[in-house]
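Apart from one protein chain that is not included, each protein chain of the complex appears where it belongs.
Right after this comes chain A.
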Amino acid sequence: MLENEANPTLSKSTGLPRKRFYRARAHSNPLSDSHFPIPISPHHVDYFLHYPQFFPSSDQTDGSKKIQFADIGCGFGGLLISLATLFPETLMIGMELRDKVTEYVKERILALRTANPGQYQNVSVVRTNSMKYIPNYFEKGQLSKMFFLFPDPHFKEKNHRRRVISRFLLDEYAYVLQVGGIIYTITDVEELGEWMKTCLQDHPMFEALTSEELEVDPVVKLLSSATEEGQKVARNGGQTFQAVYRRIAPSL
């Protein structure tokens, strides 16, 4: 508690970071040159740093346990926090381009770990540009779930190449997803929802989940309820558009 008083960015009652101290711009240019550190290859990802309880020392990262879920553009990390307790044995990471937002999620995870000993050890966040560096973090077929929740819509046609779901980038997502892995997308912008659906539908390495499969997947419900953006849409009575697809082996 004493520490919290010294640090006004943490809430006095919960010990969690307060969002108002992490105000960030809503957008960040994904095409500009990045100057933050990037692992040279997936072998260089520091698991010890991200998951200290799973990897007690940096020498013991034998590669037996790997990150399986990636939340691309995790924002303030609402989904990750929900998933962390739902899949306590699965390592998951959020990827966010805006460094202030990443800072917030980092603090949030640390605070949750302190408040709930033994929990939230399987979740972490990294500042990166996932449109450029996905292969630097994950090996081929490493991931079982990828999330793209409420991405930047980039309305202008000129800016469509900045969208995080595109036919070219789906090739890379298909590369890091294992066969059977699932890609979840949701947006409150109808035009973008259409776009993401079309991209996934046209891609030979993805197929849509049936409505029964969607029904039984516990994660699908979290898409609109767990994230900060989703809650905002629900508050305003807005509509959301989902596209959930499975990675399949390409037909020869």
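FYI, a residue touches a chain if its C-beta (ideal position, glycine included) is under 8 Å from a C-beta of that chain, and two chains touch if they have at least 3 such contacts; residues count from 1.
In the analysis below, contacts and distances are computed from a predicted model.
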What is the missing chain called in its UniProt entry, if the choices are "Diphthamide biosynthesis protein 3", "Folliculin", "DNA primase subunit pri2" or "tRNA (guanine-N(7)-)-methyltransferase non-catalytic subunit"?
"tRNA (guanine-N(7)-)-methyltransferase non-catalytic subunit"
Hey, which of A:Pro135, A:Gly180 or A:Pro218 is the one touching the hidden chain?
A:Pro135
Option from A:His50, A:His203 or A:Arg246 whose C-beta touches the chain left out
A:His203
Can you name the residues of chain A that touch the chain not displayed here?
33-35, 40-42, 132-133, 135-136, 140, 161, 167-168, 170-172, 174-175, 203-205, 250, 252
